[in-house]
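As structure tokens, the structure follows; a few thoughts come after it.
Here the complex is missing one protein chain, while the rest keep their positions.
Take a look at chain A:
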Amino acid sequence: MNRKKEAHKQTVHFKSDFDNEYLLQRDECAIWKRFKEGDEQSLIYIYQQYAGLLYNYGSQFCSRSEFVKDCVQELFYELIDRRKKLGDVRSIKAYLFSCLKRKIVKGLKKEERFLLNEKGLELGFMIASIPISTQGLEKSEYVVIERKLNALPPQQKEIILLYFYEGLSYLEIADIMNIKVKSARALAYRALNSLTRLLLPYKKKGSIHFPL
């Protein structure tokens, strides 16, 4: 009976707002470490930060939302089951993204309903180039950029999105795409090179030359 009381105390004093310093400071190394030790708040933090992003990312190469949802849920279950065996991670986001991607690819292959192109996932990663300001770029440039980006090989499209949209570093991207950091840099360079060459020269520098 005494023991029960104690355990009950524990649950009552579960503080739910993130009042711990490591959570407030978003110190991801500390959060990951606490998660590995079984800390529930850290788990909830990780979920709240990344569940939505994971779902969006997964949906890019698999259109069946139920399947993607299941993959996200399973991913968290597996993290919990293996938490003691997990290593330290450089970036939680990159780690989760790479796990999710592996899971989806594996699941789709198993079903053999989608024959996956090993070079990349043909299904997804359409890029939109949305004008966000009248400064900097010409309207026509957005159009050209978008067209060019979508004409890139799938792997290059993915890298552009991970790099420009998800804000991941080359190191993190290499983890997700299962390539070397060097190759990630090279891939990004190739994509960006073909992109920047499309840009218009500055108006004041002379006549407008439309490159295509």
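Remarks
Just so we're on the same page, a residue touches a chain if its C-beta (ideal position, glycine included) is under 8 Å from a C-beta of that chain, and two chains touch if they have at least 3 such contacts; residues count from 1.
In this text, contacts and distances are computed from a predicted model.
Not every chain of the complex appears here, and the one that does not is recorded in UniProt as "FecR domain-containing protein", selected from "FecR domain-containing protein", "Putative spermidine/putrescine transport system ATP-binding protein", "Molybdopterin-dependent oxidoreductase" or "ABC transporter permease". Only one of the listed residues, A:N56, A:S140 or A:N178, touches the absent chain: A:N56. When the full complex is taken into account, the listed residue touching the unshown chain is A:V72, out of A:I31, A:V72 or A:V89. Interface with the hidden chain, as seen from chain A, comprises residues 3-4, 7-8, 11-17, 38, 40, 43-44, 47-48, 51-52, 55-56, 59-60, 65, 68-69, 72-73, 76-77, 80-81, 83, 125-133, 135-137, 142, 145, 149-150, 160-161, 163-165, 167, 169-170, 185, 188-189, 192-193, 195-197, 199, 201-202, 205, 209.
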